[in-house]
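Heads up, one of the protein chains got dropped from this complex, but the rest are sitting where they should.
== chain A ==
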């Protein structure tokens, strides 16, 4: 992994492709999800995580993204795609699990591309400008015993994200983790 947004962008500008973070989340999800569940792959991007979950078992996977190109790729993978801003158009208690590999790279506001890759990667100056609103609203769409699997990078501030989640009433534990030269990626399981 590289910590440089410009390097990580590569040549693709429409949809963020599956990378180490997607793989780590997909593994954790395949482990945690139970048959019969309804699962949201929030910000599905390439559809990799949602696709892996759908392949792993008898579950219904809804894939959402702000990006219309990502929605089409998710649909091409056989997932039920919804164009959405985070959790806004989903009903209360709708999901047994919500999976989220958020845009998390802290970004210099003067260094912006204004394309879909920027939207997929950038977490604003703090790296948490998408994660925080997600944590504010995910409780509403979760079934009473539902779980969240959230990918957290050390670049975003692991402790800050966990503290924020705990303030929103979640208990957190790490279910998958991998270290790279410039960052550690963790999959955190949140439940109330």
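Quick note on the criterion: a contact is a pair of C-beta atoms (placed from the backbone, for glycine too) under 8 Å apart; a residue touches a chain by one contact, two chains touch by 3 or more; residues count from 1.
One rule holds in what follows: contacts and distances are computed from a predicted model.
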item	value
Options "Peptide chain release factor subunit 1", "Methytransferase partner Trm112", "ABC transporter ATP-binding protein" or "Chemotaxis signal transduction system protein F from archaea": UniProt name of the undisplayed chain	"Methytransferase partner Trm112"
Identified contact with the non-displayed chain, of A:81, A:97 or A:172	A:81
Residue of A:42, A:62, A:135 or A:162 in touch with the missing chain, whole complex considered	A:62
From A:71, A:130, A:150 or A:188, residue that would touch the chain that is not displayed	A:71
Contact footprint on chain A, counting only the chain that is left out	13-14, 38, 62, 66, 68, 71-72, 75, 80-85, 88-92, 94-95, 114-116, 118-119
